[in-house]
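One structure is given here, and the rest of the page talks about it.
Removed: one protein chain of the complex. Kept in place: all other protein chains.
Letters are used for the chains, namely A and B, taken in the order the chains are written, and counting of residues starts over at 1 for each.
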Amino acid sequence: MAKTVLKMILNGKPVERLVSFDDTLLDALREDLGLTGTKKGCGKGECGACTIIMNGKAVNSCIVPALQAMDAAVETIEGIGTVEKLHPLQETFVDYGAIQCGFCTPGMIMSAKALLDKNVVPSREEIKEAIAGNVCRCTGYLKIEEAIMAAAEMMQSQQGK
Amino acid sequence: MLKDYVQPKTVDGVLASLRQGNARIIAGGTDLMLDMKAGKTEVEKLVDINCVDSLKKIEIVDGSIIIGAAVTHQEVATSKLIQEKAPVLAKACRTVGSLQIRNTGTMVGNVINAQPAADAAVALIALGAVAEIFDENGISYLPVEELYLGVGQSKIDSSKQLVTSIKFPSLQSGQGSAFVRLAQRGALALPMLNVSVVVTLSGDKVDWLRLVMAPVAPKPVRATEAEKMIQGKQVNEETIIATANAVASQANPRDSALRGSGEYRKSVLQTLVKRGLIEAFAEAQK
Partner (left out) sequence: MKKTSIVGKNVRKLDSVEKAMGAATFTTDISLPHMLYGKVLRSPYPHAKIINIDTSEAEKHPGVEAVVCYKNTPRVKFNTSATSTFTIPPLQPVEDQYVFDSVVRYVGDEVAAVAAESMEIAEQAIKLIKVEYEELPAVFDPLEAMKTEAPLLHGQCKEGRNIPGEKIHMEMGDVEKGFEEADEVFEHTFKLPVQKQAQMETQAAVAKVGVDGRVTIWSTTQTPHPSQRILATIFGLPYSKVRVLNPPYIGGGFGVRIGLSAKAEPIAMALAMQAKKPVKVVYDRKEDFIASDTRHSGYVTVKTGVKKDGTFTARKMRGLLNAGAYCSWSAETPGVLGAMGLSVYRCANQMYDGHSVYTNTTPGGAMRGFGNPQAMFAIESQVDIIAEKLGLDPLDIRMKNMMKPGDQWVLPYKCQSSGLEECIKKGAAAINWDCRGKVEKGSTKKRGIGVGIGSHVSNAWPFCGDYSNAYITIHQDGSVLLATGVPDMGTGTITTLAQMAAETLGISFDKVSVTFADTESTPFDIGSHASRTCYASGIAVVAAANDAKKQILQYAAKKMEVEEEELQIENNNVLAINNPEKQLPLNKVAVDAHLEGQQFIGVGKIVPENAPPWLAHFAEVEVDTETGKVKVVKLVAAHDVGKAIHPQIVEGQLHGGLAQGIGYALSEEIKYNDKGQQLNDGFHKYMLPTAVDIPELEAIIVEAAEPSHPFGVKGVGETGLVATAPAIANAIFNAIGIRFFEIPITEEKVYKALLNKENE
């Protein structure tokens, strides 16, 4: 299989990995880089479980060619918080009961993060629009939206400081 | 099997890359990646156009709006310029798939994919948009309306040709537009029907109207008869209803096991057209 080197800034650190030309970014993350936090729910851009942030935008990594991430800044669920310091979204997803099976969670949080990174005062409609491409079969979305609202407030007060 | 992936920085570079090997242009890649995985497309080399700066612009030149080939649906949907000067297109682009898909999928790619219900294409045809095409023979222009060959088939050959941009006149005061869509759910859904309207009024009369509907045939359809009929008519309810009734003759939606019977869609189409006309007239009269 023909391979080449993919270079990107992954979760703030430069990485280089040999990938196949026809790898998707999801393949590269899960298989080549061992970052299994990003999930595959469909492999066709229809569920959002594989959502990551590339150059500031939420994308379905299952339909992005890995090599399109060349030199890009890529953020995955593994890079946004630590046990000691969870990202506000991780914090509120936990506290608001926004997580059931957890399979949609990484993608959902990344979609929400892409939104809040640009807009910490989102309306309910903007939140819905941001996660409309993330299917969750467990929660009915309500607690997810509440968690995102709460995280936005946390981020507002953090930024206020 | 895929053996190469290049990211040229110029249009010439793209054309040069296309010349060698079994190559294809990739922009957002949304559909192409899927086709490749499913074995539907055999490609040896992908030519990624995302590094060509000139293809990433949305600009207005002499009253014409130009949207580059690497511009995504979301960039179109959120562009202030488009929201003001071609709201029908902003709305159409906003309904595509999901935010993630709109963030990678390009508007031009969507048009070249030639799906019968492509939201952006329906709006672009209503705007009278023209594609700028580069190939070995130089530059040529083709109305978006004429790009379609059939379902999923475009006149553009992405292994040889590059659509660099799509261009259309910006809407002026006295003009109005609308995009109306019926889908089975609010996101991640292809349209059961979509309708785009662009109208120019002079006073309280219709100067001209462009009305495009899909998926009612293998490609988006201009309701030319209704367009003709409405010309010069007074803007009122009667005109709206008469126009809505007139579109039926040109719409032949097929029965879709997934998205409704032809009979249903043909019938509801009139409601959508009516709503589109009301919205477009209101905008034009603002």
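Note that contacts are C-beta pairs under 8 Å (C-beta built on N, C-alpha and C of every residue); 3 or more make two chains touch, one makes a residue touch a chain.
All values derive from a computational prediction rather than experimental measurement.
Across the complete structure, the visible chains that the omitted chain touches are A, B.
Among A:A49, A:I63, A:V120 or A:M155, only A:A49 touches the chain left out of the display. Contact with the omitted chain, checked across A:G12, A:G56 or A:G102, is made by A:G102. Screening A:L33, A:L115, A:A132 or A:A150 against the full complex identifies A:A132 as the residue touching the chain left out. Within the complete assembly, A:Q90 is the residue of A:T24, A:Q68 or A:Q90 that touches the hidden chain. Where subunit A meets the missing chain, the touching residues are 1, 30, 34-44, 46-47, 49, 76-78, 81, 83, 86, 89-91, 93-97, 99-106, 109, 127-129, 131-145. Although one chain is not shown, part of subunit B still touches it, namely residues 98, 182, 184-190, 192, 257-258, 260-261, 264, 267-268, 271-272.
Heads up, the rule we're going with is that only the chains that are shown with their structure count from here on.
With centres taken as mean Cα positions, subunit B sits 29 Å from subunit A.
Across the complex, subunit A meets subunit B through its residues 1-2, 4, 20-22, 24, 43-46, 48, 51, 57-60, 63-65, 67-68, 70, 111, 129-130, 132-135. In the complex of the two chains, the subunit B residues touching subunit A come out as 1-5, 7, 26, 29-30, 33-34, 36-37, 46, 48, 50, 74, 97-101, 103-104, 186-188.
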